[in-house]
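Heads up, one of the protein chains got dropped from this complex, but the rest are sitting where they should.
Here the chain labels run A and B in written order, and each chain numbers its own residues starting at 1.
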Amino acid sequence: MLQDVVGMAAVSVLAVLEQAYFSFQVIYARRKYSVSPPSTAGPPEFQRIYRAQANCSEYFPIFITVLWTSGLFFSQGLSSLCGLLYLYGRFLYFRGYSQSAQGRLTPLYFSARVLWVLLGFSSLGVLSSLCRFYLDLDLVQHLLSVLSLEV
Amino acid sequence: MLQDVVGMAAVSVLAVLEQAYFSFQVIYARRKYSVSPPSTAGPPEFQRIYRAQANCSEYFPIFITVLWTSGLFFSQGLSSLCGLLYLYGRFLYFRGYSQSAQGRLTPLYFSARVLWVLLGFSSLGVLSSLCRFYLDLDLVQHLLSVLSLEV
Partner (left out) sequence: MLQDVVGMAAVSVLAVLEQAYFSFQVIYARRKYSVSPPSTAGPPEFQRIYRAQANCSEYFPIFITVLWTSGLFFSQGLSSLCGLLYLYGRFLYFRGYSQSAQGRLTPLYFSARVLWVLLGFSSLGVLSSLCRFYLDLDLVQHLLSVLSLEV
């Protein structure tokens, strides 16, 4: 059973490591720009790093949720691959946002697109499982047979 | 095994879709009220939408956690149903908060109550499993026999 989820677990561990890296960047930025907790107000340079980390944190649970549902109900391999792409996109986003507000856009759109793919996989997988379990209907088989009848 | 969790997976996918919808509302509000990232300061109309989304994001992982523990250890059907109610409550909360700070209260209390129900289910389910696994005690059976002795 663990064999079916080890890919998602590995990506989850990497995702936590990435979040730890972002957190350290905020700590360094707090020191550099002399912004002491609990304040989160500071120069735009600090604000951008702070917001970049906050945005990644906000999306972390959403990412973990779609990664695992997609991996469980659709495909472990594809989901883990998308997971790695998402983490890479988030790294570029963080670096881009640290430099300028404009610099965050391209990697943000990329990460968002990967998240939509994972959400699509999850939806397809869950829907097809619901059909199989509760309607006794094999969705993929059904679509294929409909298509072949039309040919 | 997937059959035991497909209900929670379906609700989780819907929850992610709802969060995506809230995020889009913040993006529209940023444009409408000309609040460019990284700033989050703006007129009260923007502040309310921004805070509504932030609050829903904050509760998202808590919701997912109780949804799944409750579904695994108590009842998949009841947990999924509560999950749908919670998501509906959150939708009303977001719409209410967008209109006025007062408008968020009724659906907020409703969502909170559903969350408490899921937390209650989780606690009961986990406690009864702990008793069964480690004390070799069937909590439900035990309570029933105590009650029947008292009758």
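Here is the rule we go by: a residue touches a chain if its C-beta (ideal position, glycine included) is under 8 Å from a C-beta of that chain, and two chains touch if they have at least 3 such contacts.
Computed from a predicted model, the values in this text were never measured in an experiment.
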If I consider the whole complex, including the chain that's not displayed, which of B:L72, B:L85 or B:L139 touches that chain? B:L72
Which residue from B:L17, B:A101 or B:L144 sits in contact with the chain not drawn here? B:A101
Kindly note down the residues of chain B that lie in touch with the hidden chain. 1, 44, 47-48, 50-52, 58, 61-62, 65-66, 69, 72-73, 97, 101, 104, 119, 122-123, 126, 129-130, 133
Name every residue on chain A in touch with the hidden partner chain. 1-3, 5-6, 9-10, 12-13, 15-17, 19-20, 36-40, 54, 57, 60-61, 64
